[in-house]
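Here the complex is missing one protein chain, while the rest keep their positions.
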Amino acid sequence: MNDIGAHLAAMRNTAPLVQNITNYVAMNVMANALLAAGASPAMVHAREEAAEFAGLAQALSVNIGTLDPDWVTAMEDAARVMNDAGKPWVLDPVAVGATALRRDAGARLLALKPSVVRGNASEVMALAGADAAGRGADAADEVASAEAAARDIATRTGGVVAVTGPVDYVTDGAAAYRIENGSAMMPRVTALGCALSGVVAGFAVGQEPLPATVAALAFYGLAGEEAAARAQGPGSFLPAFIDALAGVTPEALDRGAKVMGA
Amino acid sequence: MNDIGAHLAAMRNTAPLVQNITNYVAMNVMANALLAAGASPAMVHAREEAAEFAGLAQALSVNIGTLDPDWVTAMEDAARVMNDAGKPWVLDPVAVGATALRRDAGARLLALKPSVVRGNASEVMALAGADAAGRGADAADEVASAEAAARDIATRTGGVVAVTGPVDYVTDGAAAYRIENGSAMMPRVTALGCALSGVVAGFAVGQEPLPATVAALAFYGLAGEEAAARAQGPGSFLPAFIDALAGVTPEALDRGAKVMGA
Partner (left out) sequence: MNDIGAHLAAMRNTAPLVQNITNYVAMNVMANALLAAGASPAMVHAREEAAEFAGLAQALSVNIGTLDPDWVTAMEDAARVMNDAGKPWVLDPVAVGATALRRDAGARLLALKPSVVRGNASEVMALAGADAAGRGADAADEVASAEAAARDIATRTGGVVAVTGPVDYVTDGAAAYRIENGSAMMPRVTALGCALSGVVAGFAVGQEPLPATVAALAFYGLAGEEAAARAQGPGSFLPAFIDALAGVTPEALDRGAKVMGA
């Protein structure tokens, strides 16, 4: 891929309205990450309006981090609107293996064939039905362990699956890429994975899901590298990271992206 | 207005207990903004206690950002308590034009005659029943386009309406002011508009709604200017802004306020 920066430029040019049905922990960070990246976030989850708002949104992200049965219905309704209109949506299966409620929600949402699934290795393995070691939102498995599960899910959905970790793995079931951008500080700040799923949704508006996801991950990881160079710890990392999401240019992304075919 | 700093001093002297029934994205920022400004925030929204707590609070802000039908009932109950006791309350009609649920909530809350309505141009126009272009929480209309709608709402409620944007417009239907304080960074950080509505509620305790709202907006905008001078981007802007809310003195506000009759 040699047009990574162009994908960032296109996303900023569109400034897509991204609806997020996401967890309480992530809502604020996710909105700020999307704003800084150049998208327009909206947090709209009530059953009474989620599907109606999906008609206005250009992309949707759904995240099961702080789950409630009513919310799953809202997620399904909104996802169907996106599917019917040919608009992209991203599933973030937070801690999907931890409880029956999460396993059921993950299965129901996966059946709706998300354009992109973005999770850590434990989550992608659990979503695919494989054994996984994750407990909460933290990954306890290596990215490499989840590559087969990622290809399996992508083949079933016809979409893209991104396994994020020290080196990310992105596949549509046939082609695959690895992205080496990022910082060891990122998993030490809560909700940065969740926020990435929203950013991926923004990149997927009007762009092919596979290269759009790769570009979003490289962009996000590069911003993490810039923030790590300025931060004294995980607390100062977050504002520096939001600054970097706003500051990374398409040209800098073309120079700094570390993407390889896999 | 030449007693703007005095309004800040009076608010800090009161340290008002401000109840906020607000959206999930804004809760943390709103609490920190109120604390930094000198008020005492409380986030209490459950139907089972919202009205009871309103009996303790000195002001109330209601915000429909992440709406739920149950919450609207809690908002109405709490607003009625404030009305019956002659205590001020502020309505923040986030994205009111976007869905039927929001339009209905906005209309029901407006019928209870809030002391102050604070929104962006698209929201104020939609609340007044005018055509508006806003999609999510971002304004897509100019402040000037919403001045007639603001006066219309103020006349209907007998309260104050503040349209915030690059230059804010505040009116009680008869007199009007423009406030030029602020920074272009402010709409790039989520929930700063929401948090402002809470701060306005704090200023309105024991002070006339019109000058109190003008003073709150000038104070908030001046803090934004100070933060912008220190920030590297929207991420570092937020902590600098909270610092500035705590640091702006009544004297600095008298010097820095840019308020004109309109």
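Read from first to last, the chains carry the letters A and B; within each, the first residue is number 1.
Everything that follows uses one rule, which is that contacts are C-beta pairs under 8 Å (C-beta built on N, C-alpha and C of every residue); 3 or more make two chains touch, one makes a residue touch a chain.
Just so it is clear, the structure is predicted and the values come from calculations on it, not from any experiment.
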- Query: For the chain left off this view, which of A:P41, A:P239 or A:G256 is in contact with it?
  - Reply: A:P239
- Task: Extract the touching residues of chain B with respect to the undisplayed chain.
- Result: 17, 24, 27-28, 31-32, 35-36, 40-46, 48-49, 52-53, 56, 238-247
- Task: For chain A, enumerate the residues touching the unshown chain of the complex.
- Result: 23-26, 28-29, 65-69, 95, 98-102, 135-138, 188-191, 231-236, 238-239
